[in-house]
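In this view, the complex is presented without one of its protein chains, the others remaining in place.
Order of writing sets the labels: A and B. Residues in every chain begin at 1.
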Amino acid sequence: MNVATLNDARERANAQRLAIIDCDIHPAPKSPLDLQPYMTQRWRDHMNTFGGHVRQALVGQEAHPRMTARGMRTDALPENGPAGSDLELMRRQHLDVNGVEHAILIPLGGGVSEERNPDYAAALMHAANEWQLASWIDQDRRLKGSLIVSQEHIEHSVHEIEKRAGDSRFRQIIMSPKPVEPLGSRRYWPIYEAASRAGLPVAFHPVLAGGGHPSSGIGWPTYYMQDHYSFVGLMQNAISSFVFEGAFEQFPELKVVSVENGFSWAPNLCWRMDKHFERMRAEVPHLKSKPSDYVRHHIWFTTQPMEETQDPDHLRDIMGWIGWDRLLFSSDYPHWDFDDPRYAFRMHLTPQERAMIYRDNARALYRL
Amino acid sequence: MTTRHIVASVDEIAPGTSKIVDVNGRAVGIFNVNGEYFALLNRCPHAAAELCKGNIVGLVQSDGVGDYQLQRHGEFVRCPWHGWEFEIRTGQSYCDPRKTRARKFEVKVEAGEELVKGPYRAETFAVQVERNYLVIEM
Partner (left out) sequence: MMKYKDVPAYKPRAKWNEMRDETMKAPFSGAIDCDIHPSAPDMPALLPYMSEYWRDQITNRFIDKTPFTFTSYKPQVPINGRPDWRPQSGRPGSSLDMIRSQALDAFGSRLAICNVIHGALGLFNNDMAATIVSALNDWVAAALLDAEPRLRGSILVLADDPTHAVAEIERLADDKRFVQVLLLVMGERPLGQRACWPIYHAAEKNGLTVCIHAGSTHRQAPTGGGWPSYFVDEYVAQSAAFEAVLLSLIAEGVFKKFPDLKVVLAESGVTWMPQFLWRNDKVWRGVRPEVPWIDRVPREIVRDHVRLTLQPFDAPGDAATVARVIEHLGTDDILLFSTDYPHWHFDGTDVLPEGLSESTVRKLMIDNPLATYARLS
């Protein structure tokens, strides 16, 4: 892409100025202590001594170090605290200047979904959701929350969902794509049942630590270049699991959102699932539809990180195959591979397509 | 018609540092690379990030797997968003995706050799040093 194309994109964006709904931004606490007001003394003490117990070697740091600023835009670092911890800066840098009408918060780094101590996990979960409300959602009416659950502790997660089901400040449940068992497994069905009853989609976003499996079936990668790509495979695995385990048959109202895992692989995954389902149908008689139909009806994809193709029409093919109504604009502010809403889409979009991606699909899905 | 703008005094920008100035409503980054001054538009040609807020770095080169060399210290800026590398002197991006039909090429770049050209070029401005001041024409 050359400068000329960038200018064209900017002009198009300006010509069709829209309020946008950003389906992936990352608020962060100034420090883990920010969660403590929402914990009992027993758990504050625990946090201050034993702390988090997750399935990775290092405390609170990446085993595949990022290229800059621990994976953040280097221009998004506030005076105090990590990137994303300053609402004022987030407003100034992104929410206000980019016309964000609503943003779906996806808090990371609390270690909630991966915590191994079941009761500490429950305390963290509660505290993280309270913190999200108090420090973010209640401070800015544009912000909507993702209900964090410690997904490996099923009963606790169900309890948390049921507790907050009526609170419209939360618009989805956020889970980790690095589970202990494949995500469509019956192990997690009580969570999906609670989600369905609450009318909340379940969303999957990359995390560091997880269920303990290497991040792909071939083993742990060496370089960050590989680690960055592992979430493509993880989300493919998740979708395949939801489909073949029959989770969508069991929960016909369940909605799944893939956040920050890319989307250009979705058509070839659907083709692959359909093709092999044809031969292996006898193994999975509980499936009443073909896999691509389940994907078409149950799964949404956020757009960041957008691919950059030599021919922008190639991405139009992909987006058409997935369905223009399935795509949700996301920026991933303040991460390094941030998509600026003004420039992220290098291909021609009709006014309807633009409106759907930037706003209407999210409005419908999250009932905004 | 261009006009001359005094953007900073020479002692404001030490070697290895930069300063972002406003020139006629446009943000421009002034870089001091080993005593020479260069200016880049503060707008990454890839996705319009504030390029000049990125880290000033050298160029990592390699003779083979496991070999790491840091050369051309201070001559590059990495965009604060996607980390793409731009030569401060020319605004030329480093990585080349365009030679899809070329034969393999040697990467080892020594001082003075032709840069491996990428598809992006940050907009540059010539900086004149006049007595104690840095001047840009725009």
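Here is the rule we go by: a residue touches a chain if its C-beta (ideal position, glycine included) is under 8 Å from a C-beta of that chain, and two chains touch if they have at least 3 such contacts.
As the structure is a prediction and not an experimental result, all values here were calculated from the model.
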Residue among A:Gln93, A:Asn237, A:Ser258 or A:Thr303 that touches the chain left out of view: A:Asn237
Per the touch definition above, residue among A:Gly51, A:Gly81 or A:Pro221 touching the missing chain: A:Pro221
Sole contact to the chain not displayed, among A:Met273, A:Ile299, A:Met319 or A:Ile357: A:Met273
Touch residues of chain B, complete complex, unshown partner: 57, 60-62, 64-69, 82-85, 93-97, 99-100, 102, 104-107, 116, 118
Contact set of chain A toward the excluded chain (per top definition): 67, 177-183, 185, 210-211, 213-226, 228-230, 232-234, 236-238, 240-241, 243-245, 252, 262, 264-265, 268-269, 271-280, 282-284, 287-290, 293, 297, 305, 307-311, 314, 317-318, 336-337
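Heads up, the rule we're going with is that only the chains that are shown with their structure count from here on.
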Computed distance of Cα centres, chain B from chain A, in Å: 35
Residue ranges of chain A in contact with chain B within the complex: 1-3, 6, 10, 67-68, 73-75, 336-340, 342-344
Footprint of chain A on chain B - complex, ascending: 45-50, 53-55, 78, 80-83, 119-121, 123
